[in-house]
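Everything on this sheet refers to the single structure shown next.
Left out: one protein chain. Kept in place: all the others.
Let's look at chain A:
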């Protein structure tokens, strides 16, 4: 091999190495360079979809790239998470991770665990309520619970399914003597239509998803499952006030990336999320859906999701 050829090899090798090194550095520093995909783990039109779209739209400004939405629906949100887990951890795929999906893990669905994801921030949180149709014979929580105690299993409650936080709440109530029948409705539209049409006695839901029915006074909130009263519903008593210790089962929605993403990129995404949450548009959006919170980030967010999963797992096992 000639001296010249050797030199060429050496130079090529060195420059390639330099190129790779600089590319490695560039990825965190110059991030983002191209559009970031937002994987919404449910179909268009639901609460997770609205959150993902709103967040994607607002994050475009601080990040300076476009954020197209992909709805990857199926298996209670686990299909979309599979996508989030298998795409490269380069920060170019972000996704929605919500409490309903986390609860489904407790029933053995999906193959994900909290450690597979880095939760950027919990951006929405809302306790659930029991609602009755305006024409219901039970106009207070006391009336409702008293009837349920005397007639176990006679009242029906529209929920999102078995093995969800809805189911756990009803199980906890049943332990305290308030036994009501869980009636799962997979389609949100049918879940709301049934109590409004008078076919189901009660609805378990977070207020944001039924805002239009609350404003039209077709549904009436009776009790909030929380330790504190909800600021938007100051007249609605809490489960704690009524003597039922049921909390920690709030509906939360988060934005997450795959675990193992460069910390510098995570930090950039996190600050973009926080900036979006602080925006006037987001504040208006979360106020309308009764789900505003100070974003929970980092270790705290991870712990919040883990604790929720633990609570559901324990309750379903008992």
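Heads up, the rule we're going with is that a residue touches a chain if its C-beta (ideal position, glycine included) is under 8 Å from a C-beta of that chain, and two chains touch if they have at least 3 such contacts; residues count from 1.
Quick note on the criterion: contacts and distances are computed from a predicted model.
Undergrad: When one chain of this assembly is omitted, its UniProt record names it as which of these: "Tripartite tricarboxylate transporter permease", "1,2-phenylacetyl-CoA epoxidase subunit A", "3-oxoacyl-[acyl-carrier-protein] synthase II" or "SusC/RagA family TonB-linked outer membrane protein"?
TA: Cross-referencing UniProt, the chain left out corresponds to "Tripartite tricarboxylate transporter permease".
Undergrad: One chain is left out of this view; which of A:82, A:99, A:128 or A:169 touches it in the full complex?
TA: A:82
Undergrad: Using the touch definition from the top, which of A:164, A:261 or A:276 touches the missing chain?
TA: A:164
Undergrad: Can you work out which residue in A:183, A:203, A:292 or A:305 touches the chain that's missing from view?
TA: In the complete complex, the chain left out is touched by residue A:183.
Undergrad: Counting contacts across the full complex, list the positions on chain A that touch the omitted chain.
TA: Residues 39, 43-46, 49-50, 53-54, 57, 68-76, 78-79, 82-83, 104, 107-111, 153-154, 156, 161-164, 181-187, 189-190, 192-194, 196-200, 211-213, 215-216, 218, 284-285, 288 of chain A touch the chain that is not shown.
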